[in-house]
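Okay, here's the structure, questions in a sec.
All protein chains of the complex are present and in place, except for one that has been dropped.
Chain lettering (A and B) follows the sequence in which the chains are written, and residue indices restart at 1 in each chain.
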Amino acid sequence: MNSDTVEVIRTLDAEDRVVGVFSEIVREPEFWGALADRPKVGSWRDPDVEAIAALKPDLVIAYTRNPGPILERKMAPFGIQVLRLDLYKVAALEREVLVLGRLLERDKEAARFCAWHHQRLGAIQERIAQTDRRPSVYMESYTDYHAVGPSSGGHEMCVLAGGRNIAAVLAIPYPRVTAEWVVSQNPEVIVKPAVYGNGYSLKDAAPFNKRREALLGRPVWGHIAAVTSGNVHVLDSSIWTGPRAIIGIAYLARWFHSKLFSDLDPEALHKEYLETFQGVAYHGVFVSDYPGGAGR
Amino acid sequence: MLEVTHLHFDYGGVRVLEDIGAGVDKGLVLSVVGPNGAGKTTLLKCIVRILQPTAGSVRIDDRETRRMSRRELARHLGYVPQNTPARFSATVFETVLSGRRPYIAWRPSRTDLERTAGVIEEMNLADLAMRDMDRLSGGQAQKVLLARALAQDAHYLLLDEPTSSLDLRHQLEMLEIIAALVKDKRMGAVMAMHDLNLAARFSDVILMLHQGRTFRWGTPLEVITPENIREVYGVEAAVRRENGYLHIQPLRCADPPASGKSPGPPQPNPGGSRS
Partner (left out) sequence: MSATAETLYRRYKARAGVKTLVLVLAVFLLAVGMVVGLCVGASGMGLGQVLASLLKDTGRDHGIVWLIRLPRIIMAALVGFGLGLAGSVFQAVLRNPLASPFTLGVGSAAGFGAVSVILFMGGGFQTYRVAAGAFLLTLLSAALILAVARMKSASSETMILTGIAQMFLFSSLTSLFQYMGTMEQVHEVVFWFFGSLSKAGWPEIGLTAIMILVPFPFLLSRAWDFNLLASGDDSALALGVNVKRLRMTSVVAASLVTAGGICFTGVIGFVGLVAPHITRMVIGNDHQFLLPVSGLVGALLVVVADTLGRSIWAPQVIPIGIVTSFVGVPFFFYLLMKRSKEYW
């Protein structure tokens, strides 16, 4: 029912088992290839029950919270099982991939991915442990002036990349804040994901740069450390929470600890992932330019 | 003189008023009588241009009202509707002051305020002046609406059933005030009345409407007869002269006419006034 799930299934080399996909898949035809032509079954929020039933699947996979238990109730009369996976919390990703792998009889592929993921993530964590420094970071969510709070995927990524989220003390997942607050917190790095940047099809970083300019232009933000040093970044939603969060984390790690990770190449990592696990060629642009910084 | 000639009014494809002719001079009172639905209120509203007549003319001192702006018309005709409670209440003073609207440009001038105060005093409403309208009795409120019409400095008053929601005393009081105003200030008054006794007593001329057409026109003595009452109201009544006034006493409901068609032709329209 959502892109994260389809991506993982492709990693597990089980595309042929997919009989129906989320409707929004048509927005990124380049990335999904033939999968985008499969029958559509509605969105992650609002599944098209009739379409699903017509396809007679054995299993429907959806996020844990959306849609609600109504989905199980609707699927029960048809004898269709519903599996709830989040796949966008890094902590749970490997476990869930293994579960899915077992269900789809792709244990080998699942194990292969988890090993790779575990190793790469572990390497980053090890190096972060070498230092006590945790730069302050302002992470904004898709909506302007809404930070990412403690229970969100973005916050998790920040911590894993060795940063300190200035919104960690706020209570809700997407708290609204004022420009004044960000200015007074004076973060060293600012990160914002772009909605449907469609990075895979881009030729240059223009859309991300535009959003970056908008961030830089906010009132009094010229006084923020991150802005003066240029450490402000916009990244594509595909590498922000989801199975590819590891790529996002790699970028974050570079931005937070440029010296520590000077040899880390997130692009190469991304290429590796796409070619090995997704079976597609690597191209596209996924982050805004970083003028004056240590490359991407 | 206020004159209505060949007035027609259609609404929703129905002819509500047909070929009405009437007139009143300054210093006289004209009452329009007839059962409910005869068109009394409609006629008044047509004269004041709340409703647009389909045909015919209304003239004030030989000037077509159609050619006047609303503002100007409001300086000649003072309309006194039946009292309905307003959603947002105002004080008595403010209500009477709003009668000066035909003269107010941006905000009320000193003259407007003085005139309002004067009218309130004349109508003996001074004690109530700063009270909210919704705290007044029916009789008091009706007086305020009359005062508002006076504040317009109009020469003709049009009153829509000025006594319908009033008690006995206030009914008389109201009509006595109107009669006095008409005589003392040389105003003309047109009243829609449903009470025949009061109409007979306080009017100089009566226009009896029947199903939207002029039925009879003349002095109360001429118009208010048992035959006419039977025909228009469907009621058998006795009409007597007592204490100098006409006294109408309803006896019982009349039997419906045999053929269903009203006997006797309606009177042709009067062209001139009664002077």
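The criterion applied here is as follows: a residue touches a chain if its C-beta (ideal position, glycine included) is under 8 Å from a C-beta of that chain, and two chains touch if they have at least 3 such contacts.
This is a predicted model, so every value here is computed, not measured.
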Candidate in contact with the missing chain, chosen from A:211, A:233, A:257 or A:270: A:211
Residue of B:50, B:180 or B:253 in touch with the missing chain, whole complex considered: B:50
Sole residue of A:78, A:116 or A:181 that reaches the chain not shown, by the stated touch rule: A:181
Candidate in contact with the missing chain, chosen from A:30, A:46, A:105 or A:275: A:46
Residues of chain B (touch criterion as defined above) contacting the omitted chain: 45, 48-50, 69-74, 77-79, 81, 84, 86-91, 93-95, 97-99, 101-102, 104, 106-108, 113-114, 116-118, 120-121, 126, 129-130, 152
Residues of chain A in contact with the chain not shown: 24, 44-46, 141-146, 170-172, 174-181, 183-185, 195-196, 211, 214, 219-220, 222-223, 237
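Operating definition for what follows: only the chains that are shown with their structure count from here on.
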Inter-chain centre distance, chain A versus chain B - centres from mean C-alpha coordinates, in Å: 80
